[in-house]
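Up next, chain A:
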Amino acid sequence: MNDDHAISVSQLTKRFGSFTAVDAVTFNVKRGEIFGFLGANGAGKTTAMRMLCGLSFPTSGQATIAGFDLYRDAEKIKKSIGYMSQKFSLYEDLTPRENIRFYGGIYGLTDQQIKSKTDFMVDHLHLENQVDNLVKSLPLGWKQKLSFSVAMLHQPKIVFLDEPTGGVDPVTRREFWMMIYEAAHEGTTVFVTTHYMDEAEYCDRVSIMVDGRLDALDTPLELKRKFNAPSMEEVFIQLARKAKRSDN
Partner candidate 1 sequence: MKQFLFFVQKEFYHLLRDRRTLFILFGMPLMQILIFGFALTNEVKNTRIAILDNSRDETTAGIIHQLEASRYFDVVKNIRGYGELEPAFQEGKIKLAVVFPSRFQYALSHENSVSVQLIADATDPNVANTLANYATAIIMDYQKNMKGQQDFPYTINTEMRMLYNPQLKGSYNFVPGVMAMVLMLVCAMMTSISIVREKEMGTMEIILVSPIVPIRVVIAKMVPYFLLSGVNIGSILILSVFVLDVPIQGNLVLLVSECLLFTVTVLALGLLISSVTDSQQTAMLISLMGLFLPTIMLSGFMFPVENMPWPLQILSNIVPAKWFYYIVKNIMIKGLSFGYVWKETLVLTGMTIFFMLVSIKKFKTRLE
Partner candidate 2 sequence: MRVLRILLEKEFRQVFRDPAILRIIFLMPIIQLLIMPLAADYEVKNIKLCVVDFDRSSYSQKLVNKIAATKYFQLVDYTDSYQKALIYIEKDEADLVLQIPSSFEKQLVKEDQATVFMALNAINGVKANLGGAYLRSIIGDFNREIRLEWLQFPRLSPQPTIQVSAINWFNPLMNYQVFMVPGILVILVTMVGAFLSALNIVKEKEIGTIEQINVTPIRKYQFILGKLIPFWVLGLIILTIGLIISWVVYGIVPAGNVFTIYIFAAVYLLAVLGMGLLVSTFANTQQQAMLLSFFLMMTFILLGGLYTSIDSMPPWAQTFTKFNPVSYFIEVMRMVVLKGSSLYDIRNHLFIVFVFAVVLNSFAVWNYKKRS
């Protein structure tokens, strides 16, 4: 394997009965890269991501994440990754401070570290007045930024974001992407799925899944050139039209 690769996937497949959700996907993600993972609804993005995070067993294929084998070292992988799922996954009946303490504790941070992380986050996300209120009272945008920060708590080598900006207003989305850039700048590899094509433009490289297969992978610039399209949106529509299955 290549040391420059944070994620390296080969022929990864997941079947549910006769249905092949992810069909022999092969790709590499470079260290420190922002890797966009696109696809129509039901194309298999979330299933692929769940396999990479160790939430779901692959049916076949190989994958190495942060230098660890997906089959043998799933628990070691978990120490090196962060994950933010589609569903909001902080505890709504705990305060931000308590959530930070909980997830920090699980990843083995010391009290000292947790405290400084909390202070940093409060400052960074302007949570001064909210840090001791229940999470359920926070607006959605703040919740999303908070869960991203929580996923980054233990300074993972790779962070997986599953549609992190769904339902969020444009201003917050912009702020969210600033946070992603910052993380990448500090050396974290970012693996992100999204529906927003303007966000795809922000990625270093973009892959597009259609019907469980990876149909395209390149920089946004290169993709637009290849498909002779003015925007990523056009690229996506050209590819997605070929899809036979769709859940909507």
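The candidate set was assembled so that all candidates are chains of the complex that A comes from, given by their letters.
Keep in mind that, in the parts below, contacts are C-beta pairs under 8 Å (C-beta built on N, C-alpha and C of every residue); 3 or more make two chains touch, one makes a residue touch a chain; residues count from 1.
Quick caveat: nothing in here was measured; it's all calculated off a predicted structure.
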{"item": "Candidate number, among 1 or 2, whose chain touches chain A in this complex", "value": "2"}
{"item": "Residue ranges of chain A touching candidate 2 (in the complex, touch as defined)", "value": "53-57, 74-76, 78-79, 81-83, 85, 87-94, 98, 101-103, 105-108"}
